[in-house]
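Questions regarding the structure given below will be posed in turn.
We show some of the complex, not the whole, and keep each chain where it was.
We just call them A, B and C in the order they show up, numbering each chain from 1.
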């Protein structure tokens, strides 16, 4: 019996971020699975806007093509860069942490709020929710007005707690979604402080890729995700 | 360490159906988990329309209240009867096989077709897709015009294959969703014949409930799914 | 000439509630019609969440089956429990007071606000509006944070007036919808205080069932509302 081998694709260049997300995935997955943390060889230290998003998609595809033999892939950046293209390149299941976070939030609550770093990213998140058909499930997308590299420390937790409490008490959210890999470390503390589920998509995304593999569901090669000519993984 | 114990709630009265679905869930879940197959003590042999759906929801809640100590619940009927009410009764994750089937289909393809038994059920399925925000992802809801109790045998597989081929070739579906627990047995054969993923929601739904549990995500008790007074599980 | 006989189906167990709603219906209907107030024989004193909603749907169907010969039915609980199933059981028109309230609000104003009892019910009401296609017509769903059994007295009217004034002045509502049968008694006073139409669905719903009957429109038996086998009323 072969064990499940997951490629966790971090499209930014921070090995530290990769390691932190690998730790979350490993802690959630069963012991007989492997998590291969793969870090972008070029690009940006943080993905904050659409400009970095374009490069992030390229890095995702490069990492996939360099590691073709894995059983599932997790795109470990909240805006799921290149997810449709990635699915054209493989029959293995491909999951993005943003989509995974939204799926989990929609299963443990009826309304969720999304907490992001900077206001400039709000419209892109709203458009993503619309594309997933989840706009009406979202009670609000709220910005902390702190960048990706300012998401550590007690102070960072407190800021998320303040914004989250507003989302729950005033906007009717049942669940919080943290729209940035760098916030994932704060999830447990925020959840404990506010008594709501807090979804970051890393652990649940890894489990979802595993679940698709266990259920025998591979990426369809008919119609939309057909392999591009000459580019199959 | 406690193993995960799943309550698979079959709201129809057929123990045979329960057993078949338990087998699918058990085959997909890791060996150290438990699947408790629970069959409705009253109600209908098959859930075909809204009339039976009302009773099915009552059966789901009765089964949950009689088995309060489980770690997760799978509502094993495609229209997810009573799923919102069930979430009011517990902090454990609650997943419906219909929602699970749609989630898996949206991860391995870009467009799916839904195959159901009778035409009278098409509008309810369409309305469910709308509520999940997935109406635009669906290439069509197609009826076999065969009842729940006529879904076994080679003949049944052939009919699904014919309808599925139309969905793929003419309507652009990448994936098929089988909207009836009784069709789940045909999934593997249909997938092999048409070379597309076929989603029934039983195995993937069980894995999803497990994944939520592993990720530490329990049903929110703030706002929408607050426990009803005097009725907590 | 036979007079129109309406079954007003109250799915909670309060005869007092039934009597109050029958009085509203009778006051609005012409003198030659009959209103049969029917109270649930089991279930809950108040329907506040999804848990009670499941039982309410069962009560609606039980009352209908026990009174099969009526000319029209009004489901007298705002979330219209079991309305699709009820239509499978009869050719007589079936109207829910929630749907009726929204229809009337959409005819006498361009934007309405919905006022409900508890915040936990807001998401379910929003989802109901989405299902009716009226989400964009709604300026807001606002909770009084008072339970169904705290909706009487001058104090109750004042709280609705305060929330309603906010909806009109800040959110742009032209009309108010009271999303709870127990608030119906306050409708006239609130309307007089705020100079806007206030819709509760009881009187207008009874009139709508009558209007369908007068126009010769019975529930369709082709496709979606086909009678379930062996269960026709």
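FYI, a residue touches a chain if its C-beta (ideal position, glycine included) is under 8 Å from a C-beta of that chain, and two chains touch if they have at least 3 such contacts.
Since we're looking at a predicted model, the values are computed, not measured.
For this homomeric complex the structure file specifies 6 copies in total, of which 3 are displayed in place.
Keep in mind that, in the parts below, only the chains that are shown with their structure count from here on.
Distance from the subunit B centre to the subunit C centre is 31 Å, each centre being the mean of its Cα atoms.
In terms of their C-alpha centroids, the spacing between subunit A and subunit C amounts to 42 Å. Subunit A and subunit B have CA centres that are 25 Å apart. For subunit B, the set of residues touching two or more other chains reads 84, 87, 223-225. Residues of subunit C that touch subunit A in their complex: 119, 122-124, 126-127, 130, 135. Contact residues on subunit C toward subunit B in their complex (touch as defined above): 48-55, 57-58, 61, 82, 84-85, 87-89, 119-120, 122-124, 127, 130-131, 223-226, 228-229, 231. Interface residues of subunit B facing subunit A in the complex, by the touch rule stated above, are 28-30, 84, 87, 93-95, 99, 103-104, 107-111, 132-137, 168, 172-175, 188, 191, 194-197, 199, 203-204, 207-208, 210-212, 214-225.
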